[in-house]
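The complex appears here without one of its protein chains, the remainder shown in place.
Labels run A, B, C, D and E following the written order; every chain starts at residue 1.
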Amino acid sequence: MSDKKLTGKIARERIRVMQVPRPPEGLIDRLKSLGDASSIVSDIMDELGIVGALPASQFVPTIAGSCIVGPALTVRNIMQREHAYEAARTRVNKMAEFEAHNLAMPGDVIVIDGVAGISNMGGISAQTGKRQGEAGAIVSGAIRDVSHSRSVGYPVWATEISPITGKWRIETVEINGDVEIGNVRVSPGDIVLADDTGVCFIPQDRAAEVLLLAEKKAAAEARKCKLIDEGLAVADLPTNA
Amino acid sequence: MSDKKLTGKIARERIRVMQVPRPPEGLIDRLKSLGDASSIVSDIMDELGIVGALPASQFVPTIAGSCIVGPALTVRNIMQREHAYEAARTRVNKMAEFEAHNLAMPGDVIVIDGVAGISNMGGISAQTGKRQGEAGAIVSGAIRDVSHSRSVGYPVWATEISPITGKWRIETVEINGDVEIGNVRVSPGDIVLADDTGVCFIPQDRAAEVLLLAEKKAAAEARKCKLIDEGLAVADLPTNA
Amino acid sequence: MSDKKLTGKIARERIRVMQVPRPPEGLIDRLKSLGDASSIVSDIMDELGIVGALPASQFVPTIAGSCIVGPALTVRNIMQREHAYEAARTRVNKMAEFEAHNLAMPGDVIVIDGVAGISNMGGISAQTGKRQGEAGAIVSGAIRDVSHSRSVGYPVWATEISPITGKWRIETVEINGDVEIGNVRVSPGDIVLADDTGVCFIPQDRAAEVLLLAEKKAAAEARKCKLIDEGLAVADLPTNA
Amino acid sequence: MSDKKLTGKIARERIRVMQVPRPPEGLIDRLKSLGDASSIVSDIMDELGIVGALPASQFVPTIAGSCIVGPALTVRNIMQREHAYEAARTRVNKMAEFEAHNLAMPGDVIVIDGVAGISNMGGISAQTGKRQGEAGAIVSGAIRDVSHSRSVGYPVWATEISPITGKWRIETVEINGDVEIGNVRVSPGDIVLADDTGVCFIPQDRAAEVLLLAEKKAAAEARKCKLIDEGLAVADLPTNA
Amino acid sequence: MSDKKLTGKIARERIRVMQVPRPPEGLIDRLKSLGDASSIVSDIMDELGIVGALPASQFVPTIAGSCIVGPALTVRNIMQREHAYEAARTRVNKMAEFEAHNLAMPGDVIVIDGVAGISNMGGISAQTGKRQGEAGAIVSGAIRDVSHSRSVGYPVWATEISPITGKWRIETVEINGDVEIGNVRVSPGDIVLADDTGVCFIPQDRAAEVLLLAEKKAAAEARKCKLIDEGLAVADLPTNA
Partner (left out) sequence: MSDKKLTGKIARERIRVMQVPRPPEGLIDRLKSLGDASSIVSDIMDELGIVGALPASQFVPTIAGSCIVGPALTVRNIMQREHAYEAARTRVNKMAEFEAHNLAMPGDVIVIDGVAGISNMGGISAQTGKRQGEAGAIVSGAIRDVSHSRSVGYPVWATEISPITGKWRIETVEINGDVEIGNVRVSPGDIVLADDTGVCFIPQDRAAEVLLLAEKKAAAEARKCKLIDEGLAVADLPTNA
């Protein structure tokens, strides 16, 4: 990986990790098989004292019904100093989320700690991410070209949708550093799970533990649902399933 | 009803009314036959000096195209005092919206004056409400497991969607008391009408009056729509239909 | 046009322009053929130093997938002074967006600088606009009866959806004046382009220039998409397309 | 007045009224003698069915303890189309609140329906207003140089304070038209009353009526305060004073 | 207490507790002697797993520099159903915070779970509270007449300041029930401590424990401050004081 050709859009030393750590064999598939499990995973993290879930009413999915699971590849964008018009005239583009696509391994989830009110990812970028085999993206900030990203089947959970480009407004200052997404800390390699209810970030070193407890809880919930279907009176239902 | 087995999740004296008053025969069906009538009902309440309508852009329906009408069964949730992690460890769950499901009669609408940023109703709860014959729910606060509640056909109008559980964060302090939903006062038995445009709460003792005026207004609007289809010039259309 | 029968809902002198200027032959069709082009048009306006784009997460389309292009016919609404209940009792309705429908030419886009929290356009109004041949509407403020406007195929980009009528709360004080929509200045005759990503207002006298540059950029983007499909490495993709 | 030299910063026809109507003799002084009367005036307008009061927590006074009363001279600002940097380079300044100062009569209150996030009035402007004998200003939007305006004793109730100039961002499109300030309609000549609790706009043609009722209510409140000081039990206090 | 004459502004059964429990001898004075201790008390509650602190930037004190400590007497207000103008005409006033003043014992703190955007307490009410010996009030919602309450030395921490009366808009539905203030649960008798940094609600049954730990922490902080004054290098300062 170390000799991968880079895009040059961001200084090499600002890429803190070149390849996000791979999750243990089978972990991703087993999490996926839980279906839209953001609530269950959030519950397990609550029990372990981990802060890690975000609301879908704030991080809105572009493709309803999508469920993705994969390791986080993080990007941090901040506003640049130059007025947008000055930058547009001199055509200085400091965004580097294409470097993230360049580094991405199949299954990775791009996690952008981006700028509000401005697009941090467009349609061509989404199409590129899709081709690289990424599972999708989580963006704190706006994205654009949603019909484009929908058409290639690349789901994004974003806080805003806006046509206003970040090209002349945003600078990517870090790839694979620790970021904060909606008051949740995310490190590269943390496991992202996103569905119609929200987004969870599972710390990498707790992921196996979370998975086991989540599978157990999913089974308990399935039993409770069955009891409801069978007509058990509400007052007789088991508590805290 | 007085000897109904309770869940015990909330003190008996905090249930202010055991069964919400039944609306007059036919009222619900006639309101339903007006279709998505939140605008018409809001207009009639304006004319009667009643505050009672909420925007669908704030109380967002989980199932587009749903229209529900039914008497309100109210629940009031507030934050509990314990840190969530402390409560999760000791497994003290003070939510009692299952008691509401327990008390619900077919056609009731659960109305939760809930806590923002936290789920006040999950998928198993929605499935239970569906089985009990409820029409749906209105929630001031977050809900979760929206794909679950959608799959069983239980529509919810909620201000937020989030995987973060209320189980270790929320306490239900009152059932069938007077609550405030988005700056509208709601009492148990008030008639709830909800569609893609919004939610209306019709005071129970004004419901018959509102229905009659709404039917009249719906007819007037239908006439106006016909005139438009027939090509009447805009300047010749009747005013204030 | 000068002898057109007016609705009388607004004083004649408050209609600043009776007919919005027609765009040059072919301009609308060529913009339409770019597809959902709000991002491209926003980029071109950036390069020309023009502020003119609004986010779809704020101005939310009622009909997903819609793309409209057409000249703006502007309406300015403000709160009236009377309490709503007083106005409802005396039945004084000062809204005049029907005058806008009356003045509209086929293809026009109604642009309402409206009041927040209150409906500035209802279903009958939308149906009327559709019959007049309008392309749709952009509304800063709430609209209502969204299932009605959807059923007649009249798309609206609005900041809110609410059943609460403006009839007894709002006064239309100006038609075809200069308005401000979400911090963008709009004049009658400016070209509106709206899609799932957002809304652009192109100043009328820059529209031809914007079109040419947008067509060029669309072609460049298509080439870049093709390169991605063909498998060109990310690091080798052209920049700033 | 008609031959007054204008600043030329705004087209003559966009000044809808050259001089705001003078209030009846004595009205201003009698309102002033009620002290900080925004609550009393708001109450009277409630009883008359008039919407006209704004919160001081939103329209924050720059000089605590100030009370002003005077007729409104209105200004409407909107965003201009050009990028700020382009405008700054070409030095095209379209703000015209100096024309308002030019037209102001002693005692007038400048009321600016301005742009959020950007300064609609600076220190030199405030100093000019002070010299012209204005009572102060109400600004929906930001102002700047608050230590300057404080030093000359010119109070402003504004929604924001920001150093970012409107000079290259804002255009004044109307003077002495009907404006909307925080969801209250204001016309030139309406009586503005502002204190630490809020801002009231009294319609000009209701002002005499409001004054009389306010004086009566102020007397009733003084009596109630005396009863409290004298130790009357709470349960014996008169209601609705 | 049971034969105290009531104001009749609220039904007797809606007063859940007639007199809030008295705190242990000396507790209030020892807490007061800690000075502006909201941060210290918040820290101790953190260590005990109690949620109980609110920001002063949201609950803004009307009198800078005030520090109050006392048991909570709670009031719950919700919107009433009638349009304000209808209520103003028929003069039906359903607010009952005067009943709270009537029930208050010297040193009590009125805690109002009120309505946003509308005044829940005015100047005459504050003056009455002062005469009754209350320490002050905490209000979730607006208050008015701040110069009046300042002049009698009755401090209020409120989320908004507005002249718009609650008299025709609000109904008090409960006194001395469990309320939620800014996402903190408060019960009657909980100890309120408020200063320029924020507001803390200490559960009554934990108050003695919190006091002891707070006194210990205050002493540790004083030692650390002394070390700083004496010039100890930053790297040598003790941690976590």
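One rule holds for everything that comes next: a residue touches a chain if its C-beta (ideal position, glycine included) is under 8 Å from a C-beta of that chain, and two chains touch if they have at least 3 such contacts.
Quick caveat, the model's predicted, so the values are computed rather than measured.
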Touching the absent chain in the whole complex: find that residue among D:Ile161, D:Ala208 or D:Cys225. D:Ile161
Full-complex contact with the absent chain, from A:Asp29, A:Glu180 or A:Asp236: A:Glu180
From the list E:Ala11, E:Ala116, E:Leu212 or E:Ile228, which touches the chain that is not on show? E:Ile228
Of E:Gly26, E:Pro55, E:Gly133 or E:Gly153, the residue touching the omitted chain is E:Pro55
Missing-chain contacts mapped onto chain B: 83-86
Residues belonging to chain E that touch the chain removed from view: 36, 38-39, 41-43, 46-47, 49, 53-58, 65, 195-198, 200, 221, 224-225, 228-229, 231, 233-237, 239-241
Chain A positions in touch with the non-displayed chain are 46, 49-52, 78-83, 85-86, 115-116, 171, 173, 177-180, 183-185, 203
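Please note the rule applied: only the chains that are shown with their structure count from here on.
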Could you tell me the distance, in whole angstrom, between the mean C-alpha positions of chain A and chain B? 33
Which residue numbers or ranges of chain A touch two or more of the other chains? 84-85
